[in-house]
Structure formats: structure tokens, C-alpha cells
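Just one protein chain is left out here, and the rest sit where they should.
Let's look at subunit A:
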């Protein structure tokens, strides 16, 4: 963490006991409060009213195709590294109705937009990689010529309370993509968890006001040092990495590499990787009549470059072989995105590695594909 970065934070200190009051502030302001909760042996975003619901001392052991929560003796509530989902499903719903129409007696059809009903929502414990992914999804869904109203409604209702990562999972590699482990931007309030409490600071005007209202003591030198030690430790725990973006662009020069077929033999084409990836945005639509026959609705649901239909045009399928689907995913994510969005689509969260049932690791795939092919960089 750079000196400038720390100076800009000017955090205040909040004891762990005050965290409930802090949560209550949002409830009083009318927010629904989401936080990390252990469910189905993973960390999930759920509505939390009390701090007791948060995972005390829970750390996540992650590896290729492996995720296990472990309790340690500390009192930390944010020591875990992310569960299967980032913020994506809260904004870009896995399935939703886009519009609905009714056939009227006079033969006219009445078409109605079906925007989601949302409550202002504050999310506690968002990570740096989640925010980087969110910024990319914002670009995709909002900064285009045709912004998405469904995504926008949910997005505008969000209040984000980020937290620095003080530990990394073995699958994390956000230092190499430049997206973590310390919070960069895009949050309303930032937090760093220390052994006995939190350093908190405003990241937006809204967030700053709330922090000012808490009248916290400014952080001491020792507390600032602990904060830095936390993210330094998280960074040092990472051992996976991706090459720089210029090198990643060369994946398009490797379309005929034999390694695609090796992965194609192992990959189940299950689409887990695209479902957990916080930046994947593909969807398909489904337009059908409802049971009464007089109404119809247009739905969209997440699609994936691993699905049968993604590359189908009637009888003709562009990517029948799994190797081609994996190639589509990796080349798009790491190279194609650069042309489309000005940066690679990977924020180094490692979810696709953790949640792949056969443990395929994109960092290894990239190393194998680019190995010996970097002579001209």
C-alpha cells in the first residue's frame, strides 16, 4: 500500500463492540443490510440484522476444485476469502423477466416493462476484487449506448461497505491483476479489520457523511501499521499470477495450440467458471406464453460460452467441441475484453479455479499456452 494511498484514507478507529451500532445506522437510514453468512458451507450474501450472524474466526481454505471453511481462534469477522458469488447476482440477476405483455380483447397487445422492486441495500464486507469486477459490469451494463434499466435500478440502490483483505486464499491473484488486496475505489465506506476493531473511512460523499456522524478517534500510527501489515500479508500469501495485458493479448496468436485440446479433455463444459466469475455477462433470452395463453413474457437467464446454445444458429453450432468453448472463454476474458473494455476481464479473484469441479486453473492454462511464445515481448 503506498504512502499516498494510506494518507488519503484518514481512517477513524471503531472498536469491534461498536459494529452493531454501525450496522444499525444503515437500518435506521432505511437500508436492507446484507453481509457474509455461512450457508451451505460457503460464504453467502444474506440479510443480517445482528453482528452475531457474521462468521467469527472463519477462514476459507481454497484450492483448485476445493473450498473449505475453517474456524480459527481469532475474533475476526472478515478473515474469510470470498464465497462463490461476488456482487454480480445482486445486480445482474441469474434469471429475470424483462417485460410482460397481454393480448387485449381488441387484438392490441399491452407491453409492460417489468422493473425489479428494490430496497436501498447496504452490503458489508465487499472485497477489492468484487469492486473491480463491479466497475467492469457497470461499464458493460450502464456505459453503453443502451444502458440496462434492470441493472441500473438495482445498482442505484446499492451502498457498498468494502473491506481490505488481510488474508488471501491460495487461489487469489489480485496483486497480479492490480485489483487488490487493498480497496482501490468504488466503495462508499472502506474498512480494514484489525485484531480488536476496524479502521473506517469514507469513499464517497454519502459514506463520508455517515463516518463523520460516528465521531471516531483518528487512527493511531500503530493501527495504521496493522492495516498495512494486513494487506501486505495478503499480498505475500499469493503465489498464482497472470502475465501482463500485452502478453495476454497474444492468446489470440495461440488459437491452434495443443493445450486447448488437453483442457478440452478434462473440462466438463459445466459452466461453473462462468457462473462464479464476477465479470462474465452472457445471457440468453426466453420468450414464451404464460399458461392462460393470453399473456407472454420475455425472460433472460445467465448463459455461458460453455452452453450448447451459446454458439448455435439453428442446426449450425460454431463451437461443438469443449476445447473451443474453453478457448472462447479464456481468449475473450483475457484478450477480447481489452479491446472491448480497455482492460482484461479478469480481476484475479480465483473463483473459477476454486469452483471448477475438475480443478482447471486459468493461470496454469495461460502459462502453458504462452510458454516459449513470449520471445517478442
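In this text, a residue touches a chain if its C-beta (ideal position, glycine included) is under 8 Å from a C-beta of that chain, and two chains touch if they have at least 3 such contacts; residues count from 1.
Methods note: contacts and distances are computed from a predicted model.
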Quiz item: Of the options "NitT/TauT family transport system ATP-binding protein", "Carbon monoxide dehydrogenase", "Ni/Fe hydrogenase subunit gamma" or "ABC transporter permease", which is the UniProt protein name for the chain that has been left out of view?
Solution: "Ni/Fe hydrogenase subunit gamma"
Quiz item: With respect to the chain omitted from the figure, which of A:37, A:98 or A:214 is a touching residue?
Solution: A:98
Self-check item: Residue in contact with the excluded chain [from A:174, A:335, A:349 or A:365]
Solution: A:335
Exercise. With the full complex in mind, choose from A:8, A:94 or A:111 the residue touching the hidden chain.
Key: A:111
Exercise. Since one chain isn't shown, list which residues of subunit A touch it in the complete complex.
Key: 98-99, 101, 103, 107-109, 111, 113, 140-141, 144-150, 152, 252, 255, 281-285, 287-290, 293, 295-296, 298, 300, 303, 305, 309-314, 318-319, 321, 324, 327-328, 331-332, 335-340
